[in-house]
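Only a single protein chain was left out; the remaining protein chains are all shown in position.
Chains: A and B, in written order; residue numbering restarts at 1 for each.
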Amino acid sequence: MKLKSLAFVATAVLALTINLAAARAEDLKMAVTTSFANSGLAEVLLPKIKEDTGLNVQLLVVGTGQALALGAAGDVDAVLVHARAAEEKWLAEGNGTHRREIMYNDFIIVGPSADPAGAAKAEKATGALTAIAKAKAPFVSRGDDSGTHKMEQRLWKAAGIDPQGDWYRAVGQGMGAALNTAAGMNAYILADRASWLNFGNKADLKLVFEGDPVLFNQYAYLPVNPEKYPSVNADGAQRLEEWLVSDTAKQLINDYKIAGQTLFVFNAKAE
Amino acid sequence: MNSISLGLAEAWRLLITFDADLFEITALSLRVTLSATLVATLIGLPLGAWLAINRFRMRRVVIALLNALMGLPPVVVGLLVYVVFSRSGPLGVLGLLYTPTVMVIAQAIIITPIVTSIAHQAIRDLWADYHDLLISLNATRWQRIQALIWDGRRALMTAALAGFGRAIGEVGAVMIVGGNIDHATRILTTAIALETGKGEFGMALALGFILIGLAIAVNLAVHILSRTETGSRW
Partner (left out) sequence: MVTPILPLTLRDVELRRGGRRILGPLSLTVSGAGITVLMGPNGSGKTSLLRVMHGLERITRGTVDWQGGAQDVRARQAFVFQTPILMRRKVADCIAYPLHLDGVPRKAARARAAEMAAAVGLADALDKPSAVLSGGEKQKLALARALIRTPEVLFLDEPCANLDGRSTREIESILTRARDAGTRIVMSTHDLGQARRLADEVWFLYGGLLVETAASAAFFAAPRTAQAAAYLKGDLLP
């Protein structure tokens, strides 16, 4: 009986495998960050990509760290992330072929509408963080090694502050979960604009600081190295890259708005 | 504005408009979890029966191990399955990562210990009852297992349903190995996690209510089909 059931399971698994392998010839898997997925831009781009290139792009929505890890393991065909230092290290390890900048958006500081720390009055992003730290106002950090988290750490460093204490809460979760926590605690948080605009549970939070150029957030497209993993859909990744830097993409990206606000600025250079 | 009433209203709207996406992820949830339950049952019932009627030296160790595995966090299972089926892992060549198949495998691993353990307890009690009779009637080992599984079928159904219940609500493992890919591996639980992350509590709750409804429907269907409540006390 046990042998029989094992044989049955093995057969079932095999049948499913073959099935799926046949059905997925034109799929392309791309690991993207939660901030990109939460922006809603994907819903605009993906149908058009399918129409123009025939590629069924499947998004794996994870943090930057995990996105790069999935690429390094050959489990996706390309990654679209925003953490330059990590990207370059990843390329140096031979995980991808090259890095192509596509677009940027920006980070903002969100906080209680009353702004008890007075962060809105700061000139620079570092000044806003300094005000928050001085007031020991609650601050939620992603704490998950994501691109957003790395940006936050860079800003603290630039401000010369080592954030520690009861007021600083590292939640170790994605952007949405971190925003939920901030909403629950009525705390400050560094977020990408897209996630914030699309976030449905704003509670008493509002945008308190924006516009400092250091908050710009560059997205780059990195195809996974097909020499390392022959199973990678390198041809598809190439076609997707060509589309992402095309005029069609430029127009769609620059025109994408939430609540009347532009989220992304296309800045890919023709080669 | 109350999130719960919002969620109920949203759930109702999705249902009456027969939302195509909802139908797709619900069907996939059901397909993945029913398959995992089937696999876990095919392994767990005979294994539980075998553990109940055989005395061997490592039996206590195996049972203790099973009970310990019941508490295994799904995320750990997901990670292990990911490492095995990743392109860089030992079974990467199969190309199963981010498919419903690997979600079935992960869920089956999570619930097999539960199904086996509950089956073992049920069969052990029945075996205590039947032991002398089946020996006296000269039933073979396999005939004994058959009799115990058949006569204990209602308790074993409970075991399978317990497995189903844990698998249908599981999110940690399927998120990692399935990837929550829209139109490919998105199921109710991963969609709920996604909507929660977006702060869309109404939608997340709506999906949650549908998940609860689905679990209730499956349990009711099984009980009605097997006439547990109307039959005799077994």
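Convention: contacts are C-beta pairs under 8 Å (C-beta built on N, C-alpha and C of every residue); 3 or more make two chains touch, one makes a residue touch a chain.
From a predicted model like this one, the values you see are computed outputs, not experimental measurements.
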Output for the hidden chain's shown neighbours is B
Given B:Ser3, B:Asn54 or B:Gln143, the residue that touches the chain left out of view is B:Gln143
Touch rule applied to chain B and the missing chain gives residues 129-130, 132-133, 135-140, 143, 147, 151, 231-234
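In this section, only the chains that are shown with their structure count from here on.
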Taking each chain's mean CA coordinate, chain A and chain B are separated, in whole Å, by 32
Given the complex, residues on chain B that touch chain A span 35, 39, 42-43, 46-47, 50, 86-89, 92-101, 104-105, 142, 145, 179-182, 184, 194, 196-202
Chain A contacts chain B in the complex at 1-2, 5-6, 8-9, 12-13, 16-17, 20-21, 27, 29, 34, 38, 58-61, 72-75, 174-177, 179-180, 183, 198-202, 229, 231
